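Excluded from the complex is one protein chain; the other protein chains are retained at their positions.
Labels for the chains are A and B, by order of writing; each one numbers its residues from 1.
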Amino acid sequence: MNIVPLAYPQKGSAKKTGYWRIFRPKINYEKCIKCMICWLYCPEGSISIINNKSVIDYDYCKGCGICANECPVKAIEMVKE
Amino acid sequence: MVWIKGDKMSNLVKLLGRDEYLLSGNPSCPGCGLALGLRYALKALGKNTIMIVPASCTSIVLGPVPTSSVKIPVLNIAFAAAAATASGMSEALDILGKKNINVLVWAGDGGTVDIGLQGLSGAAERNNNFIYICYDNEAYMNTGIQRSGSTPKGAWTTTTPRGKRQSKKNLPFIMIEHRIPYVATASIAFPQDFILKLKRAREVKGLRYIHLHTPCPPGWKYPSDKTIEVARLAVLTGAWILFEMHRGIFKLTGPSIRLVEKKYRKNIEEYLKIQGRFKGISKKMIEDISKDIDENWRYLKEKFLDNNRK
Partner (left out) sequence: MILSGNYAAAYAAKLARVNVIAAYPITPQTQIIEKLAEFIENGELNARYIRVESEHSAMAACIGAAAVGARPFTATASQGLIYMSEMLWWAAGARLPIVMGVVTRALAPPWSIWSDHSDILSQRDTGWLIFFPESAQEVLDTIIQAYKISEDEEVLLPIAVAWDAFYISHSYEVVDVPSQRNVDNFLPSRKKYKHTLDIDNPFSHGNLVFPEYYMEYRYYIDDASNSSKKIIREVDEEYYKIFGRKYGGLIERYRCDNAEYLFISLGAFSGDIKEAVDRLRNRGYRVGFIRIRCIRPFPSNDIKEVMKDINGAIIIERDFSFGKGGILSTEIKSALYSLNIPIISYIAGIGGRDVGYEDFIKIFQSSYKCFNLENIPEKPIWYGLRVIK
């Protein structure tokens, strides 16, 4: 413990926030047009672009639903946990 | 609905970059507007940034000791003190020869428009060298949704249960009148506009002020998936005006450009009815809100657009 209150950068400062979810986003890759708007608007930064594909990190995704609401082709569905 | 196609999107991805400075799993609410705003801001400014955070929601989003949710140095500071702290820090870095470090104040509307106004005005008058982003969720959200000077007229908050009677304090206009080198407004629904503004601001010396609209699901009472939609409607109805004032030259940006003409603005009720905080407001109140919005546009039009100030 330092004598000064310091905090060092790390994912999960509120632990595994995936546990907060009531609904989880599910991407239908057939419909997906790879526009990356879901990646753009995710407040958690829990959507990554891997090999040109949007991948959701369910450890931290809080299930807010912004990705599903903004997807221009409705390729993301919010499914009950 | 405004979205970007094809190669424009890949340009936007390039503009934002893949590095995330706001780390996942932080304490922000699901659908938090300010979290998205901070994610964009840090992408725009990069790792050579020291951030000063006064008491606000962000104080909690930063995470409890010993884990921080941002990958840059941060100094937490008292509620009223952000701008003065940034003045001291930027002068110190300069005289210590540590050039090219962005000093960023990331403050809420409460800590800017109300208790932080004196410090901000002082820093503006001295033209100290730092970037001040006020993220506006239009109330004291961290303490449980009490009204601030930035709460819009008619909005429910815990201290204005029948709706705020006064108009929203217009800080961007106040900052214009301080004649600092850079003033802009932005919205998280229009990330490209925000990030380009921030990148331009980064290259300016002196006090740079950006007022960012960041909707708040629990405070504005709408479901968390609508954050971007709400922010977008604020702009498209003319309630939130996107502009940039750079070296004395004023211009509207993004969708706001053509909204000078009232006929192109969406009906204000579209923006109001999607938010629970405006539930049950009277016709008279909607008219008053509309009048306030018209007044903002009139001010800008007369001051800048009719004879563009040079």
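Following the convention adopted for this analysis, a contact is a pair of C-beta atoms (placed from the backbone, for glycine too) under 8 Å apart; a residue touches a chain by one contact, two chains touch by 3 or more.
This one's a predicted model, so the numbers in the text were calculated from it and none came from an experiment.
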Option touching the unshown chain, where B:N48, B:T143, B:T158 or B:N267 are the choices: B:N48
Which residue of B:L15, B:I60, B:I174 or B:V260 touches the chain not shown here: B:I60
Sole residue of B:I77, B:I210, B:L236 or B:L259 that reaches the chain not shown, by the stated touch rule: B:I77
Residue touching the undisplayed chain, where the options are B:G88, B:G144 or B:G248: B:G88
Contacts of chain A with the absent chain, listed as residue ranges: 1-9
Where the unshown chain meets chain B, residue by residue: 47-50, 52, 59-60, 62-65, 68, 70-78, 80-96, 98, 101, 118-119, 121-122, 125-126, 128
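Throughout what follows, only the chains that are shown with their structure count from here on.
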Where chain A and chain B are represented by their mean Cα positions, the distance between them in whole Å: 23
Interface residues, chain B side, partner chain A - complex: 1, 3-5, 9-10, 12-13, 16, 18, 20, 22-33, 35-36, 39, 62-71, 191, 217, 223-229
Residues on chain A engaged by chain B in the complex (per definition of touch): 5-17, 20, 35-37, 39-46, 49, 57, 59-60, 62-66, 68-70, 72, 78
